[in-house]
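With one protein chain withheld, the remaining protein chains of the complex are depicted in position.
And now, chain A:
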Amino acid sequence: MTSLATEAPMASPVAEPLRPIAVEMTGVDKWYGTFQALKGIDLTVRKGEKIVICGPSGSGKSTLIRCINRLEPHDKGTITVNGIELDGSPGRTQDVRLECGMVFQQFNLFPHLTILENCMLAPRLGRGVAKEQAEAIARRYLERVRIGEQAMKYPSQLSGGQQQRVAIARALCMEPRIMLFDEPTSALDPEMIKEVLQVMEDLAAEGMTMICVTHEMGFARRVANRCVFMDKGEIVEEATAEDFFGNPDSDRLKQFLAQILH
(Lines give C-alpha, C1' and ligand atoms only; values in the text may rest on other atoms or scores of the structure.)
Protein backbone atom coordinates (compact mmCIF):
# COMPACT_ATOMS: atom_id res chain seq x y z
CA MET A 1 0.00 0.00 0.00
CA THR A 2 1.44 3.32 -0.99
CA SER A 3 -0.32 5.26 1.74
CA LEU A 4 1.12 2.98 4.37
CA ALA A 5 4.61 3.26 2.89
CA THR A 6 4.58 7.04 2.99
CA GLU A 7 3.29 7.12 6.52
CA ALA A 8 5.67 4.54 7.81
CA PRO A 9 8.54 6.88 8.81
CA MET A 10 6.17 9.16 10.72
CA ALA A 11 4.56 6.27 12.49
CA SER A 12 7.87 4.79 13.63
CA PRO A 13 8.39 5.25 17.35
CA VAL A 14 10.74 8.12 18.09
CA ALA A 15 12.53 7.74 21.39
CA GLU A 16 13.86 11.28 21.43
CA PRO A 17 12.76 14.19 19.29
CA LEU A 18 14.62 14.22 15.97
CA ARG A 19 17.53 16.58 15.94
CA PRO A 20 17.73 19.29 13.28
CA ILE A 21 19.24 18.37 9.94
CA ALA A 22 22.91 19.22 9.40
CA VAL A 23 23.43 17.95 5.86
CA GLU A 24 20.76 16.97 3.40
CA MET A 25 21.48 15.65 -0.08
CA THR A 26 18.59 14.80 -2.37
CA GLY A 27 18.90 13.31 -5.84
CA VAL A 28 22.49 14.47 -6.25
CA ASP A 29 24.20 13.61 -9.54
CA LYS A 30 27.78 14.42 -10.38
CA TRP A 31 29.51 13.99 -13.72
CA TYR A 32 33.19 14.18 -14.60
CA GLY A 33 32.89 14.81 -18.33
CA THR A 34 30.98 11.80 -19.60
CA PHE A 35 31.62 9.71 -16.46
CA GLN A 36 28.91 9.76 -13.82
CA ALA A 37 30.58 9.69 -10.40
CA LEU A 38 27.42 10.14 -8.27
CA LYS A 39 24.01 8.74 -9.13
CA GLY A 40 20.96 10.05 -7.32
CA ILE A 41 22.50 10.37 -3.87
CA ASP A 42 20.02 10.84 -1.02
CA LEU A 43 21.57 11.30 2.38
CA THR A 44 20.39 13.03 5.53
CA VAL A 45 22.74 13.68 8.42
CA ARG A 46 21.36 15.14 11.65
CA LYS A 47 23.23 17.34 14.10
CA GLY A 48 25.59 15.35 16.28
CA GLU A 49 25.40 12.24 14.10
CA LYS A 50 28.51 10.33 13.09
CA ILE A 51 28.31 8.80 9.65
CA VAL A 52 30.90 6.42 8.22
CA ILE A 53 31.04 6.02 4.46
CA CYS A 54 32.86 3.09 2.95
CA GLY A 55 33.05 1.31 -0.35
CA PRO A 56 35.52 0.16 -2.95
CA SER A 57 38.05 2.52 -4.48
CA GLY A 58 36.51 4.69 -7.18
CA SER A 59 32.97 4.28 -5.84
CA GLY A 60 32.52 8.03 -5.36
CA LYS A 61 33.13 8.44 -1.61
CA SER A 62 35.52 11.35 -2.00
CA THR A 63 33.30 12.94 -4.61
CA LEU A 64 30.30 12.75 -2.28
CA ILE A 65 32.10 14.29 0.67
CA ARG A 66 33.71 16.96 -1.52
CA CYS A 67 30.32 17.99 -2.87
CA ILE A 68 29.20 18.81 0.67
CA ASN A 69 31.65 21.75 0.92
CA ARG A 70 31.60 22.32 -2.84
CA LEU A 71 35.18 21.43 -3.56
CA GLU A 72 33.33 19.73 -6.39
CA PRO A 73 30.17 21.33 -7.79
CA HIS A 74 27.27 18.89 -8.20
CA ASP A 75 25.26 18.76 -11.40
CA LYS A 76 21.77 17.78 -10.22
CA GLY A 77 19.76 17.58 -7.03
CA THR A 78 20.11 19.72 -3.91
CA ILE A 79 22.62 19.88 -1.10
CA THR A 80 21.74 21.85 2.02
CA VAL A 81 24.19 22.37 4.87
CA ASN A 82 22.84 23.78 8.14
CA GLY A 83 20.00 25.32 6.19
CA ILE A 84 22.22 26.88 3.53
CA GLU A 85 21.54 25.52 0.06
CA LEU A 86 24.55 25.16 -2.23
CA ASP A 87 23.27 26.88 -5.35
CA GLY A 88 26.64 27.80 -6.85
CA SER A 89 26.71 31.39 -5.61
CA PRO A 90 30.08 32.30 -4.09
CA GLY A 91 28.40 33.72 -0.98
CA ARG A 92 26.57 30.48 -0.15
CA THR A 93 29.66 28.42 -0.93
CA GLN A 94 31.69 30.54 1.47
CA ASP A 95 29.00 30.26 4.16
CA VAL A 96 28.88 26.47 3.82
CA ARG A 97 32.67 26.24 4.00
CA LEU A 98 32.57 28.19 7.24
CA GLU A 99 30.21 25.51 8.62
CA CYS A 100 32.39 22.57 7.54
CA GLY A 101 35.91 21.57 8.50
CA MET A 102 37.67 19.09 6.24
CA VAL A 103 40.52 16.65 6.78
CA PHE A 104 42.25 15.15 3.76
CA GLN A 105 44.07 11.89 3.21
CA GLN A 106 47.26 13.78 2.32
CA PHE A 107 47.01 16.26 5.25
CA ASN A 108 47.58 19.25 2.93
CA LEU A 109 49.30 21.32 5.60
CA PHE A 110 50.97 24.50 4.38
CA PRO A 111 54.66 23.49 4.27
CA HIS A 112 56.07 27.03 4.44
CA LEU A 113 54.26 27.88 7.69
CA THR A 114 54.86 26.63 11.21
CA ILE A 115 52.29 24.41 12.90
CA LEU A 116 51.01 27.41 14.83
CA GLU A 117 50.82 29.58 11.69
CA ASN A 118 49.02 26.78 9.85
CA CYS A 119 46.34 26.90 12.52
CA MET A 120 46.15 30.69 12.74
CA LEU A 121 45.94 31.50 9.03
CA ALA A 122 42.32 30.71 8.24
CA PRO A 123 40.81 32.31 11.38
CA ARG A 124 42.87 35.45 10.68
CA LEU A 125 41.94 35.65 7.00
CA GLY A 126 38.48 34.11 6.94
CA ARG A 127 37.00 35.21 10.24
CA GLY A 128 39.07 38.34 10.80
CA VAL A 129 40.18 37.18 14.24
CA ALA A 130 42.90 39.32 15.87
CA LYS A 131 46.39 37.84 16.05
CA GLU A 132 46.51 37.20 19.81
CA GLN A 133 43.08 35.62 19.79
CA ALA A 134 43.91 33.46 16.77
CA GLU A 135 47.03 32.26 18.55
CA ALA A 136 45.07 31.44 21.69
CA ILE A 137 42.53 29.45 19.66
CA ALA A 138 45.31 27.66 17.76
CA ARG A 139 47.14 26.71 20.94
CA ARG A 140 43.95 25.48 22.54
CA TYR A 141 43.16 23.11 19.64
CA LEU A 142 46.78 21.99 19.30
CA GLU A 143 46.60 21.00 22.97
CA ARG A 144 43.36 19.18 22.28
CA VAL A 145 45.03 17.03 19.61
CA ARG A 146 47.99 16.62 22.01
CA ILE A 147 50.57 18.36 19.88
CA GLY A 148 50.93 21.69 21.65
CA GLU A 149 54.67 21.36 22.21
CA GLN A 150 55.34 21.14 18.45
CA ALA A 151 53.72 24.51 17.67
CA MET A 152 56.90 26.18 16.42
CA LYS A 153 57.98 23.35 14.13
CA TYR A 154 57.29 23.04 10.43
CA PRO A 155 55.06 20.26 9.04
CA SER A 156 58.01 18.42 7.45
CA GLN A 157 59.51 17.98 10.91
CA LEU A 158 56.54 15.96 12.17
CA SER A 159 55.50 12.34 11.63
CA GLY A 160 52.49 11.56 9.46
CA GLY A 161 50.26 10.93 12.45
CA GLN A 162 51.30 14.22 14.03
CA GLN A 163 50.70 16.08 10.76
CA GLN A 164 47.21 14.65 10.47
CA ARG A 165 46.42 15.69 14.03
CA VAL A 166 47.62 19.20 13.16
CA ALA A 167 45.34 19.13 10.12
CA ILE A 168 42.42 18.26 12.41
CA ALA A 169 43.37 21.09 14.78
CA ARG A 170 43.69 23.49 11.85
CA ALA A 171 40.17 22.65 10.71
CA LEU A 172 38.81 22.95 14.27
CA CYS A 173 40.31 26.43 14.65
CA MET A 174 37.59 27.68 12.30
CA GLU A 175 35.10 26.30 14.86
CA PRO A 176 33.06 24.38 12.29
CA ARG A 177 29.76 22.73 13.13
CA ILE A 178 30.41 19.75 10.86
CA MET A 179 33.62 17.82 10.22
CA LEU A 180 34.30 15.98 6.99
CA PHE A 181 37.05 13.34 6.90
CA ASP A 182 38.25 11.80 3.64
CA GLU A 183 40.25 8.67 4.49
CA PRO A 184 42.23 10.46 7.21
CA THR A 185 44.30 7.41 8.14
CA SER A 186 44.88 5.84 4.71
CA ALA A 187 48.22 7.55 4.13
CA LEU A 188 49.56 6.69 7.60
CA ASP A 189 51.89 3.98 8.81
CA PRO A 190 49.95 1.45 10.91
CA GLU A 191 51.50 2.56 14.20
CA MET A 192 50.21 6.11 13.71
CA ILE A 193 46.63 5.28 12.82
CA LYS A 194 45.57 4.87 16.44
CA GLU A 195 46.62 8.33 17.59
CA VAL A 196 44.58 9.94 14.82
CA LEU A 197 41.52 7.75 15.42
CA GLN A 198 41.75 8.58 19.12
CA VAL A 199 41.55 12.29 18.36
CA MET A 200 38.57 11.65 16.10
CA GLU A 201 36.85 9.61 18.81
CA ASP A 202 37.39 12.42 21.34
CA LEU A 203 35.81 14.79 18.87
CA ALA A 204 32.88 12.44 18.38
CA ALA A 205 32.40 12.20 22.15
CA GLU A 206 32.11 15.98 22.32
CA GLY A 207 29.10 15.83 20.04
CA MET A 208 30.58 16.99 16.73
CA THR A 209 28.64 16.15 13.59
CA MET A 210 31.02 13.96 11.59
CA ILE A 211 31.00 12.43 8.14
CA CYS A 212 33.97 10.10 7.73
CA VAL A 213 35.11 8.18 4.71
CA THR A 214 37.14 5.41 6.29
CA HIS A 215 37.72 1.69 6.20
CA GLU A 216 38.66 1.56 9.88
CA MET A 217 36.00 -0.89 10.96
CA GLY A 218 36.85 -0.69 14.65
CA PHE A 219 36.33 3.06 14.55
CA ALA A 220 33.07 2.62 12.67
CA ARG A 221 31.74 0.15 15.26
CA ARG A 222 32.70 2.34 18.20
CA VAL A 223 31.66 5.70 16.84
CA ALA A 224 29.28 5.56 13.88
CA ASN A 225 25.55 6.03 14.32
CA ARG A 226 25.10 4.89 10.75
CA CYS A 227 27.29 3.34 8.09
CA VAL A 228 26.80 4.01 4.42
CA PHE A 229 28.05 1.65 1.72
CA MET A 230 28.75 3.10 -1.72
CA ASP A 231 29.45 1.31 -4.96
CA LYS A 232 29.65 2.66 -8.51
CA GLY A 233 28.42 6.11 -7.53
CA GLU A 234 25.37 4.91 -5.62
CA ILE A 235 24.47 4.47 -1.98
CA VAL A 236 23.79 0.76 -1.89
CA GLU A 237 23.10 0.28 1.79
CA GLU A 238 22.69 2.37 4.90
CA ALA A 239 22.42 0.80 8.36
CA THR A 240 23.44 1.03 11.99
CA ALA A 241 27.01 -0.10 12.52
CA GLU A 242 25.75 -3.28 14.17
CA ASP A 243 23.52 -4.32 11.27
CA PHE A 244 26.01 -3.07 8.72
CA PHE A 245 28.72 -5.46 9.85
CA GLY A 246 26.64 -8.17 11.50
CA ASN A 247 23.76 -8.47 9.10
CA PRO A 248 24.54 -6.90 5.72
CA ASP A 249 21.68 -6.89 3.26
CA SER A 250 23.12 -6.60 -0.21
CA ASP A 251 25.50 -9.01 -1.89
CA ARG A 252 27.76 -6.15 -2.88
CA LEU A 253 28.27 -5.15 0.76
CA LYS A 254 28.77 -8.78 1.82
CA GLN A 255 31.48 -9.13 -0.82
CA PHE A 256 33.08 -5.88 0.20
CA LEU A 257 33.12 -6.79 3.89
CA ALA A 258 34.56 -10.20 3.10
CA GLN A 259 37.38 -8.47 1.24
CA ILE A 260 38.32 -5.94 3.87
CA LEU A 261 37.81 -8.15 6.92
CA HIS A 262 38.99 -11.52 5.60
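Heads up, the rule we're going with is that contacts are C-beta pairs under 8 Å (C-beta built on N, C-alpha and C of every residue); 3 or more make two chains touch, one makes a residue touch a chain; residues count from 1.
The rule is short, and it goes like this: contacts and distances are computed from a predicted model.
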>> I notice the complex is incomplete. Of the names "Tryptophan synthase alpha chain", "Sn-glycerol-3-phosphate import ATP-binding protein UgpC", "ABC transporter permease subunit" or "STAS domain-containing protein", which is the UniProt protein name for the chain that's not shown?
In response: "ABC transporter permease subunit"
> Which of these, A:22, A:100, A:169 or A:208, touches the one chain of the complex that we don't see?
Replying inline: A:100
>> Tell me which of A:20, A:126, A:218 or A:246 is the one touching the absent chain.
In response: A:126
> Can you list where chain A touches the absent chain?
Replying inline: 69, 71, 94, 97-98, 100-102, 104, 106-114, 121-122, 125-126, 154-157, 170-171, 174
